[in-house]
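Complex shown without one protein chain; remaining protein chains in place.
And then subunit A:
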Amino acid sequence: MTELATRPPDTVPKTARPAARPHRRRWRRLTTPVVLVVLWETSSRVGVLPEEKLPPISEVVRAGWQLAEDGTLATHLLDSLTRAGAGLAIGVGLALVLGSIAGLLRLGDDLVDPPVQMARMLPHLALVPLLIIWVGIGESLKVTLVALGVFYPMYFNLYAGIRDIDERLVEAARTCGLGAVARIRHVVLPGTLPSLFLGLRLATGAAWLSLVVGETVATQSGIGFLMMEAREFSQTNVVLVGLFIYALLGLLSDLILRAVERRTLTWRRGLQAT
């Protein structure tokens, strides 16, 4: 009897609360970043943080705005993007070819996979001295470094993606009369797409990382050059602008890839699609 009386007020708030919660939580999650930014700004302004170590964030924004206005930023950004793009294209292309050979053909697996697995143990950024001897300090060094960084995550995810395909689906396709090429097109390729997207996202992250390292070596342009030059003139605010640009590039590329992934892999959200 008491149960009956107490139950309704007990269940009502439970169903009502979750609707309001995500909104409130979002604001709550913003609190710490905002507090940190305000703390940074005020402590730099007051002089607790020395200007040459960490200028106030408003100074960084102003420097960024100035660089954007006189076109310097655009030129350097374009150079960095070109390097990243070229390296990505080469690394992804190579990974797609070698990963498909190793994933689809037994002979390819035996011939291609062992050397790739061995080379993986080398941190590719440690190859910089050797690469300088091989390809010099010019553009090819940066592009090679990016391509190397991109290759591994792409190759391994493609390889694992092909290997993880449910053999039972391949069999079903075979009993439907599909030949080898049709099986690759209708079963293997779509089945590998989720891993391919994961590989591409990791590869893009690796591309930015490789670019950061590559652009600190004897460069005349690019975001990395902008930062190195600013460091020599103790322009800490410009150094920070470069850092923010790198972070934004990483964030933007990931957002774009995730959006493309969501549109391509609609079947994974099958229940929400209708």
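The rule is short, and it goes like this: contacts are C-beta pairs under 8 Å (C-beta built on N, C-alpha and C of every residue); 3 or more make two chains touch, one makes a residue touch a chain; residues count from 1.
Basically, contacts and distances are computed from a predicted model.
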Among "Thioesterase domain-containing protein", "Phosphonate C-P lyase system protein PhnH", "Aliphatic sulfonates import ATP-binding protein SsuB" or "NADH-quinone oxidoreductase subunit J", the UniProt name of the subunit that does not appear here: "Aliphatic sulfonates import ATP-binding protein SsuB"
Option touching the unshown chain, where A:191, A:205 or A:250 are the choices: A:191
Given A:52, A:69, A:110 or A:171, the one touching the chain that is not displayed: A:171
Contacts of subunit A with the absent chain, listed as residue ranges: 168-169, 171-178, 182, 186-187, 190-191, 193, 265-268, 270-271, 273-274
